[in-house]
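Here the complex is missing one protein chain, while the rest keep their positions.
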Amino acid sequence: MTAAFRSPAVSPVAVPGPSASGPAAPVLAAKGLSARYGQVQALAPLDFEVGSGELVAVLGPNGAGKSTLLRAILGLVATGGEVSFQGTVLPRRNPAAVASRGVVLVPEGRGIFGPMTVAENLELGAWSLGGGRRSRVAQERRLSWVFELFPRLKERLGQTAGSMSGGEQQMLAIGRALMADPKILLLDEPSLGLAPRVTEEILETLGVLNRSGLPVVLVEQRAPSALKLANRAYLLSLGRLAAVLDPREVQSHDQLAQYYFA
Amino acid sequence: MTACLDVRDATRSFGGLVAVNAVSFQVMPRSVTAVIGPNGAGKTTLFNLISGAIAPSSGRILFEGTDITREAPEAKAARGLIRTFQLVKLFADLSAVENVKVGFHLRSRGGLLAALLRPRRVRGMEAAIERRARELLDLVGLGAAADLPASALSYGQGRLLEVARALAAEPKLLMLDEPAAGLNADETARLSSLIRRIAEGGTAVLLIEHDMHLVMNTADDVVVVDFGKKIAQGAPDRIRQDPAVIAAYLG
Amino acid sequence: ADVLKIGISAGLTGYAATVDRAWRDGVQLAADALNAKGGVMGRKVEVVVEDNRSEPQEAVTAYRKMISSDGVDVFISGCVSAGNFAAAGMVARAEKPMMLCSILPQQASQVKWAFTTLPPAGFEVEKRFEYLRDKTQIRKVGVLHDPTPYALLQKSVAEKIAGKYGLEVAGVESYKQDDADLSVQLTKLQSAGAGAVIKIGLGGTTLTAAKNMKQLGSSMLLMTSLEDLAVFKPVSEVLGDRFLFVASPSQVFDALPESATRTEISKFLEPWRAKYGDRDPNWASRGWDGVMLTVAAIEAGKSAAGPSMRDRIETITGFQGTTGIYNFTPENHQGITANPFVLATIADDRVKIVQ
Amino acid sequence: MTSSPNIISRKGPDLRRVFPVPAQPAPRNRLAAAAPWLVAACIVGYALFAGGYPATVVGFALIYAIFVSGLNIFMGLTAQVSFGQSAFAAVGGYASAILTTQYDWGWLPAMVAGIAAALAAAFAIGYPTLRLKGHYLSMATLAIGLIAHEIAVEWESVTMGYLGISGIPPIDIAGYELAGDRAILIMLSLCVAATVFAVSRIRSSRLGRAFAGLAGSEDAARALGIDVARYKLVSFLLAASFASFSGSLFVHVVGYVSPEVFSLHMVILSFTMLYVGGIGTVAGPVIGALVVSALPETFRAFRDYQDLAYGTALILLLIFAPRGLAGLFAALDRKPSSDRGKGGTAP
Partner (left out) sequence: MDATLIGQSLVSGLGIGCVYGLIGIGFCVIYNASGIVNFAQGAFVMLGGMITHVLLVRGELPYGLAILLAVLIVALLGVAVERLVVRPLWNRNAPMFVMILATLAAQIVIERLTYLAIDDQPKTLPVFTDLPPVMLRGIAVNMQSLWIVAGSLAIVAALALFFKTTRTGKAMRACAINREAAALQGIPVHSMLALAFALSAGLGAVAGIMLTPTQYTAFDIGVPFAISGFIAAIIGGFGRPFGAFLGGLMLGVTQAGAILAFGAGMKTIVALSILLLFLFVRPSGILGPAK
């Protein structure tokens, strides 16, 4: 089934070999990135890098700051430090500008447009591609690709998104992000609420996308499945960076747990 | 032994779509029953029918032998039927411990006069509620977050808070909609043991879950639905082997 | 003290704004004129104005401020009846007289300290009825009024006296000052057979009524009560000679024959025109009267103490003001006793007396 | 509390180790909590000292504080919207006015009758109306406020229309009439203190928690057994009785009543007070009423520009203290955050 999900829109990029120490030429690089909610520091300064073609996993227990890290990259929270993407510094507190550079986040809680239809949600996913004729043709192609990935969405094109089941909404959130032709894809627990089979399929698809050159940041509670795909893993705990792992070295679940609670 | 919950031919359609189609099953006291099935199979809709959030198109729901099909959610809750939500519904402006204290509504008494005069009885009750609310937070592991506003909790923390709040109502039947979503393996394991203890304490548990570890380790009985229909029911071991379930769900 | 403080509680904003702003300017003009002559009994006149936003609660605050913080000697307040009523008790306790542009309070203890420059409600109605009787064939009229106390008084007078003029009130309709459309009321009056609409009440609704009548293709006359001329100009553009209005002498000054009233008006109108050009003089001239009446009382009693002023105002008779002749008595605190009004129309951009 | 299988006392594994949680914020500073009260006390104290005009302004502010405290129960604690509370103030005000002037009742029975009438009206109105949600509820309550105002204007035989009712006696206690500025101010301060006491008790009670629950999520509240319809109604009734109480106080203090008192302006003013003070807090309505009443007075000297200055000041206040003055005091202590879940409101 994986072969079917080849992205039509992602151009192939040279994929460097994975390394736990960090990529040679990072696409996304955060230096001293920290975040706070009001006066509460939720993320202590950390360095975070994603190489071109890398899939980076972010792991950690509840409240560790995983979601906060992704939000900080987009500039959705008050941050310190600097984030650059493809060599240029990303603006802060202007998520729309960050998103239109191709940094696409599937947020926690999905953020679908409940009262709008599935079709409208997907269409808005492609907003930053513009409304011209050419982009519309490309959009059609991406749309059929998303439908291949999530046939349920095609069945429910006219349904209001808010009335769909939890898992269906999650599919929509991911599908919508894929519509944007991301240059880098950030996913916050994409498997949340999805049936085991769909989860597997999604993770597999992410692997395929990644191998075709798309950098991916994956926050995932199912550490083993995430580690299977990842080039590197950042382990957060209590709002700070606990370790950067090489998945090949993390053999067992116990070993991971040791990092979690060390 | 009479069933705690008896669902008979519950059916609900939305326009042309039959989201829940003549589903019947029973939940026994002190047992854990899991409902599993693919996305959009109708599990949450089934929960909504049982808890009274939406009315069934047909079918009946019995709780401890009484027909409660058309009762309002709050009336069902008063009978001891308490649920959590797939998308957490916390009282965002309240602190975690205050959230739990709201959960004690059915387990306490008092209206305007009690509020204004605050007699000894009420003071004692308030103190007990405060104490037990914190105990419940400790139980789910949120003791240290007790005074944070609920809006400041992470997603997983929020789910646990919802469980604690539901426990405050001391339910006879606790319905959990994907309680483990957003928890990692360890947290899920802890949740599993918590659920077992809840059941042993005398509360029947009905849960929806996609995490098969949790389901297999926790449930006594598993109900499988697909396209709104019940396609299998039985002990976890049997369900794991059922070809229909494998085809539809487990893959 | 060496200044005489006049307090004005005026609705500078809100529904009474047009009237009360003019009133305030009239009072100020009078004060300036007095000061130019050296003040009153050697005391400079100072005017304290407080906005009551046309609301009673604000009026109470405004009066309170002027009594206790500013120490005013006398109130010459605007047309917000509710505001003046609400404060009347407090003013009476403080023993300050008030000369109003509104109707008088209801309580006997409060009326004792209140006087008004407002003519009796019937005067405006009578003028219009006279015209209809004498100059037209119209025998059925419709009354269109707002729910303010003064308008309600006029309405009931109209119903009562119509017969005396050989007229029949074919219909009575009301409206609110912020109504956007009066066509239904006008249609009802028209279908009741009214040949003229007696409109009682202030504000832009007169313009709306005119527009609506035109839109309905109605041939009724529109006869409105006393109002700012600025409102009437666009109305006359819409209805032409089917529009008539009650005017006070100052508004038709140029068409007025030589008389004591005219002389008195010219004393006021000269500085007024110098300062405000052709702005409507009506309410302002009443404010002027209010000041001059007060001054007369002070000079008669040789004192600006509240009780003395009050007692003296009650004895003012035959006082020639710009609006008419004032005759106060202990029983009657409404000074104008003879009808000073005329009926006018606007032709070629000029105000014309029709009667 | 009923006893049922107790799952809590049983010893289990220490789950805290599994779910690490950031350290709790420092306990709130007492001074910050007391600050709004101190400011309020200073303002009232000054008015008592100065008497006269400041006393009048502060007196009206205190009457509003009661009205807004009631509104706060409905809008702050229960998160519903009512544009129609002026209706219940009108019921109280007119009941007191009519019963004391026409039927020679004492002020106390008249006031109680007013509250009873307001409760009856609120019950009859609230029952169908509170089924509405969000903006629909706003419109329905707005309509009720407008209707009440119109009735006060049109029902001349009883209310005297715009002419109003005057000669309403001041409140007397044991034959001693409270007519002086200071006496009135002290009496009003006591009323406000009682109101504040009641609101703070309600807030921290089972009743208050039920309000907070349905404010947070009606679905979740119902799932916990809270009868949402009933508690909404209770909250509405409470708000109505405070409104009626304040309406009665107003007419006795001023001695006069007319429909303009209970216009839409009153509603908007009270909203302003509620939000400027800090919605959902106990101190908010009081500090809000005092500050918002003082604000236009401070701008009196601006004359024609008074409203302009007032509007601008209001906008600036809302921008720089979006959680109100009470919230601002708390923020000096610990800044609350709201970056999360700011998503949007689905209609």
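Each chain gets a letter, A, B, C and D, in the order it is written, and its residues are counted from 1.
The rule is simple: a contact is a pair of C-beta atoms (placed from the backbone, for glycine too) under 8 Å apart; a residue touches a chain by one contact, two chains touch by 3 or more.
Predicted model, so just to flag it, every value in this text is computed and none were measured.
Visitor: Using the touch definition from the header, name the shown chains in contact with the chain that isn't displayed.
Guide: So, spelled out: the chain left out of view touches A, C, D.
Visitor: Among C:Ser68, C:Ser81, C:Thr208 or C:Ser248, which one is in touch with the chain left out?
Guide: C:Thr208
Visitor: Out of C:Thr18, C:Asn52, C:Ser68 or C:Gln154, which is the one that touches the chain we can't see?
Guide: Touches the omitted chain: C:Thr18.
Visitor: Among the options A:Pro26, A:Gly65, A:Pro107 or A:Pro215, which residue touches the chain absent from this view?
Guide: Hidden-chain contact among the options goes to A:Pro107.
Visitor: Which chain C residues touch the hidden chain?
Guide: 17-18, 21, 147, 173-176, 178-181, 183-185, 187-188, 191, 203-205, 207-208, 211-212, 214-217, 228, 230-231, 234, 238
Visitor: Which chain A residues touch the hidden chain?
Guide: Spelled out for chain A, the touching residues are 74, 76, 94-97, 99-100, 104-105, 107, 111-116, 120, 123-125, 127-128, 131, 176, 180.
Visitor: Even though one chain is hidden, which residues of chain D still touch it in the full complex?
Guide: 81, 128-129, 131-136, 138-140, 142-144, 146-147, 150-151, 153-154, 264, 268, 271-272, 275, 279, 304-305, 307-308, 310-312, 314-315, 318-319, 322, 338-339, 342-347
One rule holds for everything that comes next: only the chains that are shown with their structure count from here on.
Visitor: Which chain's centre, taken as the mean of its Cα atoms, is farthest from the centre of chain B?
Guide: Ranked by distance of C-alpha centres from chain B, the top chain is C.
Visitor: In terms of C-beta pairs in contact, which of C-D and B-D ranks higher?
Guide: Contact tally favours B-D.
Visitor: How many angstrom lie between the CA centroids of chain C and chain D, rounded to a whole number?
Guide: 40
Visitor: Just how far, in Å, is the C-alpha centre of chain D from the one of chain B?
Guide: Whole-Å distance between the two chain centres: 37.
Visitor: Which positions in chain B touch two or more other chains at once?
Guide: Correct list: 145, 152, 156-157, 160, 186-187.
Visitor: If you look at chain A, which of its residues touch at least two other chains?
Guide: Each of 37, 40, 61-64, 109 in chain A touches at least two other chains.
Visitor: Which residues, counting only chain B, touch chain D once they are in their complex?
Guide: Residues 51, 53, 72-74, 77-78, 82-85, 89-94, 98, 101-112, 114-116, 118, 122, 125-126, 128-129, 132, 135-136, 138-149, 151-152, 156-157, 160, 165-167, 169-170, 186-187, 190, 193-194, 197-198, 201-203 of chain B touch chain D in their complex.
Visitor: Where on chain D is chain C touching in the complex?
Guide: Residue list for chain D touching chain C: 51-53, 56-57, 60, 153-154, 156, 161-164, 166-167, 250, 254-256, 258, 260-261, 263, 265, 297, 300, 303-304, 306-307.
Visitor: Can you tell me which positions in chain D touch chain B when the two form their complex?
Guide: Contact set of chain D toward chain B: 1-2, 4-10, 12-13, 15-16, 18-19, 21-25, 198, 201-202, 205-210, 212-213, 215-217, 219-228, 234, 238, 280, 336-338, 340-341.
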